[in-house]
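Attaching a single structure in structure tokens format; questions to follow.
Here the complex is missing a single protein chain, while all its other protein chains stay put.
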Amino acid sequence: MPFTLSKPMRFGDCDLTGIAYHPAYLSMLVDVNEAMFASFGITWQEIMFERELGLPTVTMNIEFYRPAVYGDVLTFNVNVRKIGKSSLDLETVVTVRDEPIWSIRQRIVLTSTTDHKSRPWPDDIRAGLERYLEAA
Amino acid sequence: MPFTLSKPMRFGDCDLTGIAYHPAYLSMLVDVNEAMFASFGITWQEIMFERELGLPTVTMNIEFYRPAVYGDVLTFNVNVRKIGKSSLDLETVVTVRDEPIWSIRQRIVLTSTTDHKSRPWPDDIRAGLERYLEAA
Amino acid sequence: MPFTLSKPMRFGDCDLTGIAYHPAYLSMLVDVNEAMFASFGITWQEIMFERELGLPTVTMNIEFYRPAVYGDVLTFNVNVRKIGKSSLDLETVVTVRDEPIWSIRQRIVLTSTTDHKSRPWPDDIRAGLERYLEAA
Partner (left out) sequence: MPFTLSKPMRFGDCDLTGIAYHPAYLSMLVDVNEAMFASFGITWQEIMFERELGLPTVTMNIEFYRPAVYGDVLTFNVNVRKIGKSSLDLETVVTVRDEPIWSIRQRIVLTSTTDHKSRPWPDDIRAGLERYLEAA
């Protein structure tokens, strides 16, 4: 079952041609990534400050199908595709009125914020992420 | 020959772990895309307001190799890979002290801002873009 | 009675010293201003695109009392102080756990998006704004 979150296109998310400014989409995605972790009770604050771990994105493959305009409500549907030793593959389809408008496949790697090297997923985070794993 | 532009990592481009916030990278890229068109004398203002054309990005494939930190100077090296009837394929390698830190392959499509449909590249824009076409 | 809206400090709202990046506060405020109009049924889309009116801010006086950190939930409490012929004076106090952390007095002027000149408040917008007028 995907993790789902809806966000409106705000005034500040639009460019001067009236459609979404793509860096604003990525900023929304960061919020959605953050909210997915919070949904299973492990906040990014805890991950970053108590556990001294970071979650950098290492690859992003994005397709934009059609523009969103001011006032549209975007629904982010996030599926976990694979949880590796230190990596996390997410696929997010963003819809407006149930029609896909853009999608992203994204790989995140868990790293130490001190040496920037990868770390294995702790069991509690792995268990939380598995909740959103696509059925085979 | 690539189009080249250097931009410093500004205070506001960093996240609280001290490295670049990836939506800020994309915002820098928009500036670089804009500057490449201006380099051959055709501004986005002219394209958008006089010609009523837009330049939406339709695909982006991004790889992040290593983090940039506050104070780094990022050099964007943009190669035009292919100019289609209405499409433009760009490959941009971003370096810090000559080392690649991230790269993006990006397809832009020229569209009308009135009906959002694709339009063929006008000859003057095509000629400008060809300046940055990779040698075979 | 003030218009009230709570917004969390998101990862992307923080600077690299771990506190709020002040332009992010202003971006949140734009969202709050937008939501206040929507609360009485008149969206900014309608104001901008159907009525061809804009709502530029002409003055802002801001005091920051203490920093907000990642994870704080900011509550924006907006009071309408005065509704002039074309102007609107707002005072917004932003609290975290009921303690003020920053405040802003802001004057907005209704203008035409075609000639950028001021316009009198339409009756329906004025009536909506009066809902949040401070008691004398």
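Details
Labels A, B and C are assigned to the chains in the order they are written; within every chain, residues are numbered from 1.
Convention: a residue touches a chain if its C-beta (ideal position, glycine included) is under 8 Å from a C-beta of that chain, and two chains touch if they have at least 3 such contacts.
What you are looking at is a predicted structure, and each value in this text was computed from that prediction instead of being measured.
In the full assembly, the chain not pictured is in contact with A, B, C, by the touch criterion defined above. Here one chain is not drawn; of C:L16, C:L74, C:L88 or C:L110, the residue touching it is C:L16. Against the chain not shown here, chain B presents residues 10-12, 27, 30-31, 34, 43-45, 70-71. Residues of chain C that touch the chain left out of the display are 16-17, 19, 21-24, 26-27, 30, 48, 54, 56-64, 66-67, 113, 116. For chain A, the residues in touch with the chain missing from this view are 11-12, 14-18, 21, 23, 70.
Here, only the chains that are shown with their structure count from here on.
When chain centres are taken as C-alpha averages, the shortest distance to the whole-protein C-alpha average belongs to A. Spacing of chain B relative to chain C, judged by their CA centroids, is 34 angstrom. Annotation for chain A: residues 27, 30 touch two or more other chains.
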